[in-house]
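Provided herewith is a single structure, encoded as C-alpha cells, for subsequent inquiry.
Note that one protein chain is taken out, while the other chains of the complex remain in position.
Each chain carries a letter (A, B, C, D and E) given by its place in the written order, and its residues are counted from 1.
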C-alpha cells in the first residue's frame, strides 16, 4: 500500500476531491499547512514596513491507496492542479510506502482497510 | 522503528492519550485535520441552501515507536477509539517504516531517541 | 529520496528556515501541531481550578530531500534548534524513505523534482 | 424668563438630536461587524476598510454638497454655522449625515467579496453627493420630482426611512449586484446555490445588537422634537415600537427557520431582527406595541422567504442578505403604514416606493455601468480566489489563524 | 408658562428614561458577548441564538402580560398608549422591559453548552411572563406577597435590583443547573473539577465593558427622575458610585486572584467588574464614592471565592460564573445597603432576599422540571460532544477556523 501526500493550492482542494472521487478513492485526509518550494513568498507592506511572506498557505492531502491505484491517483491529482500549463506553486506529490493499514471500526487490515 | 499515524474522532483524543501513556508511549504529535473515509459528510442547511459538509473534523496523531511496541500501540488505539462495537467514522491507522530518529536535545539516534 | 520530519519549538521556525536555505533546501512544508515528548505539559490554573496542559504547541516541518542531503539537513536543523546545550522540548527529527516525488507544474519526477 | 424657557427647549431638542445622532453613527460599527462576520476570512479586512471608508466619504460629501441638495442651506454647510429656530442647525446636519452613511452601508454588504475597493468608493462619492440627496429632497426635503409631481400630494409617508434610506440603499445594491454577478463558486454549473459560510458569527451578532441599539436613534430621532409633552410621548412610543418590532422579527424568523429548515439558524435570527427594525421604520409612530410586534414579525418571515428566493430562484448573490432585509422588507414597511395610519394610502405609498426605486436603481445602475467601463468594478478571478484582503489591502484580517 | 415648564420637565424625564433604557438594552449585547467568549467554540452560535432569542421573548411576553402583572395598567399595554404624569408611560415600559431581559440573560450563561435551545426558550416565556413579574410586583410593584405580608413593611430596599433582577436571575439559573447537571467532562470520576476554557477572551472582555457601560443606565435610570436639582444630584451620585464599585471589583478580584493563583486571571478581573456592579446595585444612592469602591471590592473578592467554591466544593457547573456574580454577590449587595442607609435593616433585607429566592427558585425549579418531563432539557451526550451549534443551529460560529 502507498501513502500519497500532495501539497496543493487551497483553491484546488475542491477539484482534487472531485477528481479523486471519480476514480473511487474512498478516503482523504486534509491539513492546512504553510509552505514554500520554487514559489517563493512575495513582499508585502504592513504599516509601511516591508516584509517577505515566506510561507504561503497550502493544503496537504494524504491518501492511502493500494499499489494498483498509484498511477491513476497521481495522474488525477496532477491534472486537477496543473492549471494553464503549469505555474509555480501548483504543488508537489510525495509517495511513500505503507506497511500496514487498520480500519478501527472493523479491525480489517491491509488493502481491504484502505 | 515505526511511525504509527491514526486519524481519529476529536472527542477520542483524550482517551487515546491516556491509553498510550498507560503503555509507556512517551511521545505523541497531534494535528487538527479534516477528512472523510466511508463516513461521508452530512448535508446541512445554511440560510435555506443545502450543502454537503464533505470534510469532517478529525485529529491526526503520530507516534514514533520501536518495532516491538507496534502491536500494543495499534491495539491500544483501536480499543480507545472503537465505541459501541464500531461505528463509521471511528478512524483509521496507518503504519510506515522510520529509517532514523534523532533527539535534538541529546543527539541520540535510533530506538533510544524514540 | 528521503522525507525529513522535524517537530520543533514554534519560536525556532525562523532560524530553521534560514539555516535550511543556507544549505540550499528549496522546499519546506510547515504545520502547526501540538505534541509532547519527554517535555510534559505544565500545570495551569484557570478560574482557580488546576489543569494540565498536556499538549504543547509545536511546529512540524517536512522537507523532501535527496539521500545525499540527509546528514547536512539533520545537522542544520539540530544546530538551529538546540539551544543552550539542549533543553527538553527542543524537538525530534524523523526520517523516512520517499519512493517518488512529482513536481506537478512540470511533471518532473524523482530527485529532480525535490 | 420666557426666553429662558425657549432656550431650555432649544437646548433639550438640540441635545436630543445629538444623542440620537450618535446612536445612528454607531450603526456604522454595526454594519461593519455584521458584514465582517458574514463574509469569509479572506475578505474581512477589505470589508472593514470599505465600511470605515464609506462612512468617511458619506460624511464628507454630504457636508460638501449633499445636504444642500437635499434640504438647501448652501454648499459646504455655509448656511448652518448659524443657529436654528427650535434647535441648532448643526445638530440637524449631524443627525442627517449619519442617515446617508446608513444608506450607503447597505450597499457594501451586498457587493462584498468581489468588488474593487476604489470603484466602490467612487460609487460612494456619487451616491452620497447626488443619488441619495436628490431622492431625499423629493421626500423629506419636500421638493417635486423633476418638476413632475410631488410625493407629498399623494400623502407619501415614510417616518424614518424604510423606503428613503433602506430601500434606497437596497436599490443601489441591487443595481450593483446585477452588474457584478455572483461570487465565484456561488452557483454550480447546474445553477444550484452553494452556501458560502460567514466566518465569524459572534461578530455578526454583535453587529446586529449594535444596529438594534442604534435604531433607537434612527427612529427615535426622526420625531425631530423632544421638548414638549406631545413630542416626548411620541418619541417614547417610537422607542417602544422599534424595540417591539425587532423582537417580533427575531421570534418570527427563528420559528420560521426552525420549521422550514429544522434548525434555529442564527443568521436568520439576526436578519429577522434587522427586518423587524426596517419594517417598523416607515411608521413607528402610529401602531400599538402589539401591532408593531406583528409588523416586525411579518418582516421576519418575509426576510427568510426573500433571502431564499433571491438566492435560489433569482440567483442573485447577496452575501449578507442586504437586498432582502432593506429592500423587500423596506417595501413592506412602507406598505404597512396605512394599516395603522389613516392619513396614508396604499397607492400613495406605492407611488413613493416606485419613485424611489426607479430613480435610485437607474441612476445607480448608470453609475455602476460607467465605473465598470472606466475602471472595472470586479477583481480578477485570481484575486477573488486569493481573497481581496491581500490584493486590495495588502494584509490579512487574522494573519495568525489558519484559514481556508 | 407654568405649563411649558411642566412640559419641559416631562420631556427631560422621558428623554432620560429613554436614554437610560437604551443603555440597559445594550446590556443584552454585553451578556451575549460575555457568554459567547466564555464557552467553547462549538457552542458559540447556539449561545448567541439563545441570547438574541431570549431578549426578543422577554420584550414580547412582558409587553403581553408581564408588565401588567408587575405594575398593572392592562395586558398588551392597553393602559400605556396614554400619557404619564411626570413622564411618558411608554418610556417607563421601555425602561422596565429591558430589566426583565437582563434578568433572563443571567440564566442563559449558567445553563450554557448543554441545554436544549427550545426548552430554554420555553422557560424564558414563563419566566418573563410570570415568575419575574410576580416577584417584581411584590417589590417594586408594591403588592403583597400572596396576600401574606408586604415587603415594604420590613423596609426592604433594592434600589436598582441586586436582588430583584440579579439574584432572581441567578436563582432561576441555579434551579436549572441543578436539574441539568454539569457538562460532560467537567468532573472526572474522582469528582475533580476539570477546567473548560472559554474560547474567545476578547469577546468576553468586550461583553464586560458593554455591561459596565449599560449599567449606568441600569442604576442611573433607577432614580426614576432627572428633571430637578435633587434628582439630578442623585443620578450623578449613582453614576459615580456605580463606576467606583466596578473599579473596586476589578482591583480586588485581580489582586486576590494574583495572590491566590499566582496569575492575574483575566476572567476573574471580568467577573470582578461585574461583581462590583451587582454589589452596588441595591444601593448606589447612599454611599460615598470611597465606600462604593469598597462595596465593589468586597464583591470582587466574594465572586472569586464563590466561583471556586461552587466549582470545586459544590460541583455545580456554571460555565460563566453567573450564579456567583449575580446570586451570591447580589445577596451581598442587598445586605450592604444598611451599612450606608439608616432606613434599611439587615433583617428587612434578609426577608426580602429569602422571599425572592424561595419564590424564584421553587417556581423555576417546577418549570424546569415540567420541561424536563415534557420535552427534555438536555441535549444527548453525542450532541454535547459534537457541540450544540451543529445540532441546534445547524451552523458553526467560526466555520473556517480549525478548532477542537
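Basically, a contact is a pair of C-beta atoms (placed from the backbone, for glycine too) under 8 Å apart; a residue touches a chain by one contact, two chains touch by 3 or more.
What you are looking at is a predicted structure, and each value in this text was computed from that prediction instead of being measured.
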item	value
Chains in view that touch the one left out, judged over the entire complex	A, C, D, E
Among E:248, E:299, E:348 or E:394, residue touching the chain not depicted	E:248
Candidate in contact with the missing chain, chosen from D:83, D:144, D:192 or D:380	D:83
Residue in contact with the excluded chain [from E:75, E:197 or E:370]	E:197
Residue touching the undisplayed chain, where the options are D:110, D:134, D:329 or D:397	D:397
Positions on chain A contacted by the hidden chain, ascending	45-51
Residues of chain D (touch criterion as defined above) contacting the omitted chain	1, 4-8, 10-12, 14-15, 17-19, 21-22, 25-26, 28-29, 32-33, 36-37, 44-46, 48-49, 51-53, 55-57, 59-60, 63-64, 76-77, 81, 83, 87-91, 93-94, 97, 117-118, 200, 203, 206, 392-402
Interface residues of chain C (partner: the chain not displayed)	10-11, 14, 32, 44-46, 57
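In the analysis below, only the chains that are shown with their structure count from here on.
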item	value
Touching both chain B and chain C (chains)	A, E
Of B-D and D-E, whichever chain pair has more C-beta contact pairs	D-E
Centre distance in Å when chain D and chain E are each reduced to the mean of their C-alpha atoms	32
Centre distance in Å when chain B and chain E are each reduced to the mean of their C-alpha atoms	44
Residues of chain A touching at least two other chains	31-32, 96-97
Shared interface positions of chain E, touching two or more other chains	394-395, 402
Pairs of chains satisfying the touch condition	A-B, A-C, A-D, B-C, B-D, B-E, C-E, D-E
